[in-house]
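Please read through the structure below; I'll follow up with questions.
The complex appears here without one of its protein chains, the remainder shown in place.
Residue numbering begins at 1 within each chain, and the chains themselves are lettered A and B in the order written.
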Amino acid sequence: MDFFLELFVNGLLTGVLYALIALGLVLIYKASSVLNLAVGEMALLASFVVALAANFGAPSWLAILAGVVVMVAFGYFVERLAFRPLIGQPVISLIMATVGIALFLRGIYFILSNKWPVYLVDLGLPVDSLNLGPVSLLSSSVVGGLVALLLFGLVGYIYARTRTGLALRAVSDNQTVALSLGISIDHLWAVVWIGAGLVALVSGIVWGQRIGVQFGIAILGLKGLPVVFLGGLDSMVGALLAGIFIGVAENVVAGYLDPLIGGGTKEFLPFFIMLIALWVRPYGFFGREIIERV
Amino acid sequence: MAILEARDVHIAFGGVQALQGVDLTLNEGEILAVIGPNGAGKTTLMNCISGWYKPDKGRILLEGRDITGLPADKVAAAGIGRTFQNTAIFHGLTVLENIMVGAHLWMRSNFLSCMLYWNLAQKEEIEVREFAEEIIDFLEIEHIRRTPAGALPMGLRRRVELGRALAMRPKVLLLDEPMAGLNVEEKEDMARFVLDVNEEWGLPVILIEHDMGVVMDISDRVMVLDYGRKIAEGTPDEVRQNPKVINAYLGVQSEAV
Partner (left out) sequence: MIYRETGVHHTTYRTDMALFRVPLARWSVAGLLVVAVVIPFFATDYWFSAILIPFLTFTIATLGLNLMTGYAGQVSLGHAAFIAVGGYTATILLIYDIPFLAAVVLGGLMAALVGLVFGIPSARIKGLYLAMATLAAQFVLPWAISRVVPLVVPTGLAVAGGDTVYPPRPNLFGLEIDSLFERYFVSLAILVVMTVFAMNLVRTRVGRAWVAIRDHDVAAKILGVNITHYKLLAFAIGSFYAGVSGALMVFFYYGVAHVGEFNLDLSLKLLGAIIIGGLGSIIGSFFGTAFIILLPIFLNISLTFLGNAAGFQVSSGIIAGIENIVFGALVVVLLIVEPLGLAKFWQNVKDYFRLWPFSY
């Protein structure tokens, strides 16, 4: 039972971080119907920048600031150079453009990490284990989980209470109508891309602390996809719940199954769950089903 | 003799009662115009007939055969061809190919024979091509047969769509606002095509149209929908005199009548 509990709680913490990646996806999807396949590479870039700055001796706050500057600039330029010219193109072109961006970011990471290899985001957080009854946890994971939850709250607040949030909700409901009411889509797309960049920054820092700054972060980004599909692409609550579900499921199942089949469960299980979900409930558990008119 | 019948069709979307017990009868060889204000349920009725929506209640009969609730491709196979209010041509195909898609239904070659372009497939492709060329001739669009349909202006798109529906060799043709967005000259052409289709090919037509001049000129009978109900039916002249129609459709206050 203790074993199960440990797997469960650790899965919970991982799950919150998956949900964080998913949050970045949902932000962009809601505003532009684009599924951002570069989400992992964005987190990778962010964690690399922060780690590099810290490596050069910058204090934590400065390193994070450097990350913020890079991600804001990235979000702005991606919108300006890639997505604004693509307004009105079929959605599938937009998604393929994110594949192009992912490859582009990978290239940048390869070159920079070739020049300055860095391995860990070190912001001086405690690295000791926390013992809660029978369960022992890395304190950095706990901090990461809490930060993620905080970010969820923040984004939720912005959506529900601010003017920009209102505009974002309007756009996600009906782009054309929103446009005709004087809401600037360009501006909003820039906002969500910058927002997604900042969310990627947080995921990048948290993951960079957990597994080190390495290409694996880009692959982890893909785990946000099963999460958003389970939760529904336009639902933040769905992203949170589905993230936690997938985190717990993969950790618990892997804990029992890996010794039997020799590992690899964590890599495939989320996608297997997604596949089943697509078969039985194609539009997720919280998403909106699209009704087509002729 | 009725070729197509809709009996007591009901459909609701959420709380909106889009159709509330509509009856429709299309006789062999006639042009039936369906008119009504925006949102009256005309297109919804077409969608019910062509199998895109499944009516909540009521039945659709084609030549006495019940086709209610069949999927749209089966309804097409049963013999209902249609065009769309917002043209729905295939942008990436040429005009010729668009029309040949219309013939998809009655072609028999499967993917293996298509892959080999052997015997049946080749014979059939050529046969369909000949048929498609007849339609192209008829619609006077020879000069654009190899143009990608996405590059065409609205007037020609509507013609291609008509040609595509004709290539289905349907028993009944549904035309959903075939003249919307056309200029006067193009409208005259289209009206002529509709009449020709009806007279030369003997095809019964249901026509949704807003241009009252066209409706009155070419239709044999007119049916008027308002708020999902049929409020009048009859010859163009009868309908024109009907006070209910004048009230609902032409927006004249009833006191004035």
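Everything below uses one rule, namely that a residue touches a chain if its C-beta (ideal position, glycine included) is under 8 Å from a C-beta of that chain, and two chains touch if they have at least 3 such contacts.
This structure is a prediction, so every number in the text was calculated from the model and none was measured.
Asker: Can you tell me which of A:Val91, A:Leu181 or A:Ile211 touches the chain that was removed from the display?
Answerer: Hidden-chain contact among the options goes to A:Val91.
Asker: Of the listed residues B:Val16, B:Ile126 or B:Val184, which contacts the missing chain in the full complex?
Answerer: In the complete complex, the chain left out is touched by residue B:Ile126.
Asker: Write down which of A:Gly107, A:Gly153 or A:Gly216 is the residue touching the left-out chain.
Answerer: A:Gly107
Asker: Tell me which stretches of chain A touch the chain missing from the display.
Answerer: Touching the chain left out of view, chain A contributes residues 35, 82, 85-86, 89, 91-93, 95-97, 99-111, 113-114, 219, 222, 225-226, 229, 261, 264, 267-268, 270-272, 274-275, 278-279, 282-283, 292, 294.
Asker: In the whole complex, what residues of chain B lie against the chain that is missing from view?
Answerer: Residues in contact with the chain left out: 50-52, 71-73, 75-77, 81-82, 84, 88-93, 97, 100-102, 104-105, 107, 109, 111, 114-117, 121-122, 124-126, 129-130, 133, 164-165, 168.
The criterion applied here is as follows: only the chains that are shown with their structure count from here on.
Asker: Could you put a whole-Å number on the gap between the CA centroids of chain A and chain B?
Answerer: 48
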